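Removed: one protein chain of the complex. Kept in place: all other protein chains.
So, subunit A:
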Amino acid sequence: MSDIADRVKKIVVEHLSVEEDKVVESASFIDDLGADSLDTVELVMAFEEEFGIEIPDDAAETIQTFGDAVKFISEAQ
């Protein structure tokens, strides 16, 4: 697994207090990992800080799963 995926997973595990093995590529933050809509805003904020990138609001709305987040961040870097 890539370094980016590891760092994203760490943030997700810490923020949503979920088991690491639940954070798979297709895992939806809201449907599978128990996030509420505000959690997803906070996750995006955490990603921005961790990776030093800006994620605009319209892009943030497309990040629904762990895989989406890794893909977006990989492309943004």
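The working rule: a contact is a pair of C-beta atoms (placed from the backbone, for glycine too) under 8 Å apart; a residue touches a chain by one contact, two chains touch by 3 or more; residues count from 1.
Throughout what follows, contacts and distances are computed from a predicted model.
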Per UniProt, the name of the complex member that is left out, chosen from "4-phytase", "Sulfate transport system permease protein", "3-oxoacyl-[acyl-carrier-protein] reductase" or "Tryptophan synthase alpha chain": "3-oxoacyl-[acyl-carrier-protein] reductase"
Residue ranges of subunit A at the interface with the undisplayed chain: 38, 41-42, 45
